[in-house]
Every structure is written in structure tokens, then in C-alpha cells.
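Apart from one protein chain that is not included, each protein chain of the complex appears where it belongs.
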Amino acid sequence: MVLKNIIQEAYHKVNSIDDKGQLASYIPELVNVDSESFGVYISTIDHVNFGIGNCHDKFSIQSIAKVLSLSLAYSILGEKIWSRLGVEPSGTAFNSLVQLEVDNGIPRNPFINAGAIVISDILLSHLKNPKDDFLAFVRTISNNSELNYSTKIATSEKAVGYRNIALCNFIKSFNNIENDPSEVLDFYFDLCSLEMSCKELTEVFLFLANNGYNNNDNSTIVTKSQSKRINALMQTCGFYDESGEFAFKVGLPGKSGVGGGIIAIHPNQYVIAVWSPKLNKKGNSYKGMRFLEEFTTKSELSIF
Amino acid sequence: MVLKNIIQEAYHKVNSIDDKGQLASYIPELVNVDSESFGVYISTIDHVNFGIGNCHDKFSIQSIAKVLSLSLAYSILGEKIWSRLGVEPSGTAFNSLVQLEVDNGIPRNPFINAGAIVISDILLSHLKNPKDDFLAFVRTISNNSELNYSTKIATSEKAVGYRNIALCNFIKSFNNIENDPSEVLDFYFDLCSLEMSCKELTEVFLFLANNGYNNNDNSTIVTKSQSKRINALMQTCGFYDESGEFAFKVGLPGKSGVGGGIIAIHPNQYVIAVWSPKLNKKGNSYKGMRFLEEFTTKSELSIF
Amino acid sequence: MVLKNIIQEAYHKVNSIDDKGQLASYIPELVNVDSESFGVYISTIDHVNFGIGNCHDKFSIQSIAKVLSLSLAYSILGEKIWSRLGVEPSGTAFNSLVQLEVDNGIPRNPFINAGAIVISDILLSHLKNPKDDFLAFVRTISNNSELNYSTKIATSEKAVGYRNIALCNFIKSFNNIENDPSEVLDFYFDLCSLEMSCKELTEVFLFLANNGYNNNDNSTIVTKSQSKRINALMQTCGFYDESGEFAFKVGLPGKSGVGGGIIAIHPNQYVIAVWSPKLNKKGNSYKGMRFLEEFTTKSELSIF
Partner (left out) sequence: MVLKNIIQEAYHKVNSIDDKGQLASYIPELVNVDSESFGVYISTIDHVNFGIGNCHDKFSIQSIAKVLSLSLAYSILGEKIWSRLGVEPSGTAFNSLVQLEVDNGIPRNPFINAGAIVISDILLSHLKNPKDDFLAFVRTISNNSELNYSTKIATSEKAVGYRNIALCNFIKSFNNIENDPSEVLDFYFDLCSLEMSCKELTEVFLFLANNGYNNNDNSTIVTKSQSKRINALMQTCGFYDESGEFAFKVGLPGKSGVGGGIIAIHPNQYVIAVWSPKLNKKGNSYKGMRFLEEFTTKSELSIF
């Protein structure tokens, strides 16, 4: 199988490179991982699966969970969700608070923290038992009842999440948060604490390579149009101020997390998940970015 | 032919909508067009061609020319071109000068004015007769010797181009312009004054749907990798602060101009050009955006 | 007495003007005042005192209290206080969060909310019973044991103080808050809830017209150098983004509050306090600003 060979070759090439990245330091608990871990897993809609390295080790998916909370909220509210937040790249990380001020509390997109906090607020208003219901959603779409939050990680982040408290209260001051800020943040930190392996990530995200359908039972998770739009959003906004670079070098919609995970989606073809915990200066996995660039260059499988 | 039917249907639907756009006012000469014009043309790499409405009328392509100047400069310098400018979306139009200040004169991407001015400076340093050589490039790749600049438009813009003069001198103050600012701007205004019809636009841009190859003689205009990367840049940065919206609603790499033209590219499949001169509030063709949204929704042919 | 005549004349002239201001709306409790109130009181270091209008009615002094908390903190820590915040005008109100981000959590001056919150944090770290000790300080310098906080106002502001919660947590994320943010804010909201009349305000603030000495018993409240510097800070930063305008039109160091109060100080001469609750667009008392302009123009008693 060609894909398998390309993955193996790219994996070994990147694994031999000196990793210049740094472990995320802002969540204390995140430093307690093996910094040399490096795993890759791919799942195609034709049921081809292949993994290498630490592809079965669980890690904190962090911001990758923002795609899942958006998917659930989008499936519940449809297009009217966009009255609460935008679909534009935010320029630089540095600008996020500036732009909230300029845009009167409307986050620019669902993948910056401000936007994900608004999505959490929406889910809080629409779910009966938000924490349980969201977990049930993730377990159902992946047919994997073992997925779970990490209380340790959530607690660790809550203890130092001053900037997110600032963001949430700032948005609340513009009346774009309906619930109590501390409840919104609690739920938000729980979402980000989801733990999965690369293999499990591809099982969860395969619906976005499959036009919104569950690849097992063909049920609709989000509509075809919503699936395309979520992918478009990942393409333009998935990597903070490195989104352009990722589109440019990798050429696939994707999303990263500060735990060192990245998922990338080739619509109608496959999902690939990479994990390596040391991050580059923009906060994305150093080896993960390098691997995906190598992979799409070799496979010539980008969407462009 | 299905494509033809979809285009006809979308064209008539959008043409019947009340056009809420406004003619561009900042270049005096641009108001002298028939504001009701509306044309569409598609060319596939399989040599299918189809047009409707004012698809044979020439108009000022303005910023669409930035893709062509980038293509020529990129083919000459290769990747080292990115030491002079970035590949990230700029956030908002409103931020462009701010970000130049923060980023020390390095424009965020080649499609904001600042970036296109730097590209003009690069071409000025590398071409013998910049104005003639660039025109020759455009004529060659489209096999159309009738393409030309509009002296009227260029002169009209030069007379009021204070903001671009400001941008160019500002970048020069950071040492990121090599040539005399007034020469750089002269060349820049000439580039933007290129005139073409929708049909001609598709002939010029077909190479970006064809992995960088000329669809007629198979010669290499830019490399396959460069072609993919130019498309990725159009996807993330082609519509100023409406780039996310375009990716979200249309789902194709594209580029707009204040003359009311838009090109969009489906890699490995086709180029589509739309022209309607009244602009929405973000400076993109009102009907053009609506048409392309309708078109990709109906055809389900987005890249996502 | 000349001063008395000038004050009477200016008072009646301004009182007859149509008041275009608006009551502050962001603290619910603040709207429960008589919007037509208008009082003025002056105290000179030569023991001349004169008042007019509602000069004996108590009102919420709000941000005017920031001068008092600064004075106490400055007298305790001396110049090393400036490692925690700056002495520069902040440009515009609109920029405050931006500049915190650019300046890594160091507020530009002690009179914007961010700066006053840092001062509250400092007092919290240095006072045994912060709330009681601060009140004792204010009572002592004015020899007025009836001064007090308003629980109603403090509670009202705490219930909607999302933006200040955002500010405090944002600064905490830069490690420039030592205590628990909710305790800092509690104390901050208490400070701002102090209630006084114009007459009482002049008694409290007379030390700043008297080189830092208590005008009754000649004890040192702050040093002469500190007194001059606090006055300089009021001159450049006392009126948010209307500080330049106040220096320009009134020409005295001063400080305003959203309760509609303003104090102004003529070093070595007098303190004048004005109160009228309707605010102009920049958040300063409409009649208060007009009165002080009239007063210093007529008296020619500005410091310039």
C-alpha cells in the first residue's frame, strides 16, 4: 500500500530530525508526558487503517475538541449559530482581545479560545446535562464508550486559567455569554481535557472526511453542507496565526491542540492524526507540522 | 451538460435578486461602467467552455492581477520570495497598516496591497522591461496577444493613490522596498489596470487548475508545488477580510478585484470567472459572491 | 471675595445651559440619583471655603477614589510602586486592553481601571484589614469620621462588573496580581463606592494643594515630591481619553468619576469639587467640565 509506505518514510525522516519544539508550559499537568512521543494514524473512508509509533497512546486533545463542540452546536442550531460568532481568520494570536473589543464581543471564529467559549455557552444553554451529553456525543460518533475527560488536566487548567476567565467575562460584558461565566468556563475546561490516542482521533473525526455521515452506520452527524463548512473553517482558522502556513505547506483542513495533537482531513478520502508533544513557537506540534508537510508533499494528496 | 444547467440556473436566480452593492468609488474611472453588467465563464481542463451574460465584455481586473504578478515572481525566485512577505491572512482590512508596523514592514501575504507592492518591487528588480515583460507573460500563458493595460484606469488611480503611496513609503522605511517608491507604484498601478473579459480570465488562470502547467502546450508556468501553494494562498487570503466567508460559503480558492471580477479555481477541474461591478461592503462583487455560493452549493463541487 | 463671585457667575451660566449629558448606565444603582443635581465647593489652603448648589449632597465618588488609593499605596511603597504600573497617558479608553497585551500586563497609569486594580492588589498585600484600614485613612486625612462606603453601590457594581473581572484576570495571567482576583475586585469595588459631598471631597483632597501636608495639623500624608507627582499624573491621565482636553481647556490637575464628580487642584492654592451626574460621551460630568472651563477662564487661575 502506497499510503503506508509514504507514512513510514515520512515518519522516520521527521523522527530523526532534531526536535526544536518545547513542551506546552501553561497547563502544569501537560508537562507530565513523554516529550519524545511521536505517533501517526490514518483512516480512510474505504476502511484502510494504518498506524505507526505511539499511535495508541492517549494524550490530551485540548483545542482539537473545539471542532467537536462546534459540530454538536452547529447540528443543533444550524446557521443561526453565526449570529454569535464569525468565520474569519483572526490575523494574529496577539490580536484576539483587540478584535473582541473592535468587534463588540463577537469572536472571529469558533477555533480561537473566545469563539470556543461562546460555543460552550451555546451548548450549556441547549444540553440538559452538558458534560455528560457532550461526552455521549463523542462516544457515539466514534462507537467508543471508553473515551473520557481527564479530571487531572481539567483541574490543572482551571487553577491557572486566568486568561480564559478574562476572555469569558470580557465577552459577557458585551452580552454575548448567556450563562454564568464560571459555569461556561468549567464546561470549556472539561471539553478541552478529552483524552484520546491518534487511532481514536481518526475514528472520531472520520465523519468530516465523509460529508458528515457516520462511516459505520451512515447516520447523519452534521449535514453535508455543515461538514464542508467545518472543513473550510479548519482550513482558514485551524492553526491560529499559522493557519496560512498550514494551508500553504500541508494543504489540508486541520486542527491542532497544545497537547501536541493535530488532525487533518482530506474530504472524501481520509483523516490523519499526528501526535508529538513538543510545540513550535506558534503553539503547534513541531514534528506534527513537519510530518504532515512531508506527507502531503510526498503523496501529492493536498486539496489544492 | 450538468455544469451548464447549474450555471444558467444560478445565473438567472442571482440576476433577479435586488443588487445591494455599490460601484467602487475610490478609482474615479471605475464608475464609468454599466453597473448592471453580469457575466460568467467557465473553462475546464477537459476543454469544456461555457459562458453566459456579459462574459465577453472587458473590465478592469484590478487585484486579480496580484495572482499573476505573484506567479511570475514566484517562478523566478522560488521559495526565497517568502523572506520578503508572509503567507498568513491579515485578519481585517482595517489592520493592514497596524500589522505592517507590528511586523516591521513584512506584509502578511501577497494579496493585500502591501504584499502586492512588495511583489511589484521584486519584479522591478528582476525584469529588464518590467511593464512589457509582465504583459508578455500574461499574453503568453493565455496565448492571447490582445490583452493589455488600460492607461486610462492606471492614470486615474495614480492621481488619487495616496494610500498606496503611504503603504509603499512605509514599507520602504523598513527597508523592504529596493527600488524608488514612485517607480514601484507606477508599475503596481499598471499591473492593476489589466483589462480582460471573463472568458479571457479563465484562459489566463487555467494553469492553476492544471497543477501549474499550460493547458494548451503543457509547458510549466509554475511548478506543481507552487501551483498548490498559490491556490492555498487564494483560499486563505484572496478576499481580504471576507476570505473566511468565501472559503465557508463557496469553498474554492479564489481572488476578487474592485472592478467587480472574481476568479475561482477547482484544482484538477476548472476555472470559473464572474463579473458584476457593484461591490458588497467588504469590497467584493455582490452578485459574484452570491453566484459562486449558489454554484458550488448546487454543483456540490467545492474542495471541502 | 472675587473667587466667590466668579464661582457664582460660572455656576449660573452653566446651570442654564441645556445639559446634553446622560446618566451613567453601567452601574444599575447609579441611575437612582437626581439627574439635575449640580453642586460646587472650593477650599483654599488659606482656609477660605465656599459652596453653591447641591454641594452638601453625598454622591458616589467612583474613580476619584483612585487618587486616594494611589496616595496610600505610594506613601507605603515609595517609588518602587512603579515597577508594577506606568505613568503614561493611555491614549484612548478603547485601547486599554490592547495596551495591557502589548505591555505584558503593566497598566499604563494608576487612573485607568487596570492600574487602579493593581493598586488595590498592592494595598491588599500591605494592609492588615484593607477595607477598614483604607476607610480609616480617608477619614483621618479629612478629619471626618462619617465618610463611608455604600454597600448598595458596591453590590450593584459587583453584580455586573464583568469587564473589571476580565481586566483583573488578564493582569493576573501576566503575573502582575499577587492576590486572588476575586478578593482584589471585591476591595476595588468597595473603594469606588465611597460616598461624599463636594464639601467633603475638598476636605479630603486639600493635602494635594498643600504639598502633601494635612492642612489642619500639618502632618505628612504623602511627601512633597509624591504630592507633585500625583498632581502631574492627574494632569496627564485624570480624564481617560479626555485628559488632553481637560489640561487644554481647564488647565488644572484633576480627576473625574462616573458618578458625575470632579475634583481639580491648584497646587499651593485650592481644591475645587464639582458634581453633576449627567456625563458627556467620554464619561466625564457634562456640567462639571463646562463649569471648570468657565471658572479657570474667568479666574485665569490655571497652572499654565
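In this document, chain identifiers A, B and C correspond to the written order of the chains, with residue numbering beginning at 1 in each.
Please note the rule applied: a residue touches a chain if its C-beta (ideal position, glycine included) is under 8 Å from a C-beta of that chain, and two chains touch if they have at least 3 such contacts.
All values reported here derive from a predicted model rather than from experimental measurement.
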- line: Absent chain's touching partners (shown only) are B, C
Field: Candidate in contact with the missing chain, chosen from B:Ser125, B:Asn169 or B:Ser299
entry: B:Asn169
Field: Residue of C:His56, C:Lys224 or C:Lys281 touching the missing chain in the full complex
entry: C:Lys224
Message: Using the document's definition of touch, tell me which of C:Asn215, C:Thr236, C:Ser256 or C:Ser276 contacts the absent chain.
response: C:Thr236
Message: Under the stated touch rule, tell me which residues of chain B contact the chain that is not displayed.
response: 94, 97-98, 101, 162-163, 165-170, 172-173, 181
Field: Those residues of chain C which, in the complete complex, touch the missing chain
entry: 86-92, 94-95, 99, 102, 108-109, 224-225, 227-229, 231-233, 235-237, 241-245, 247-249, 251, 253, 267, 297, 300, 302-304
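Convention: only the chains that are shown with their structure count from here on.
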- request: Could you classify the connectivity of these chains, where an edge means two chains touch, as line, ring, star, complete or other?
  value: line
Message: Measuring from CA centroids, which chain ends up nearest the centre of the complete protein set?
response: A
- request: Same or different, please, for the chain A to chain B contact, judged on whether over half of the interface numbers appear on both copies.
  value: same
Where chain B and chain C are represented by their mean Cα positions, the distance between them in whole Å: 55
- prompt: When the C-alpha atoms of chain A and chain C are each averaged to a single point, how far apart are the two points in Å?
  reply: 47
- request: Could you list which residues of chain A touch at least two other chains?
  value: 94
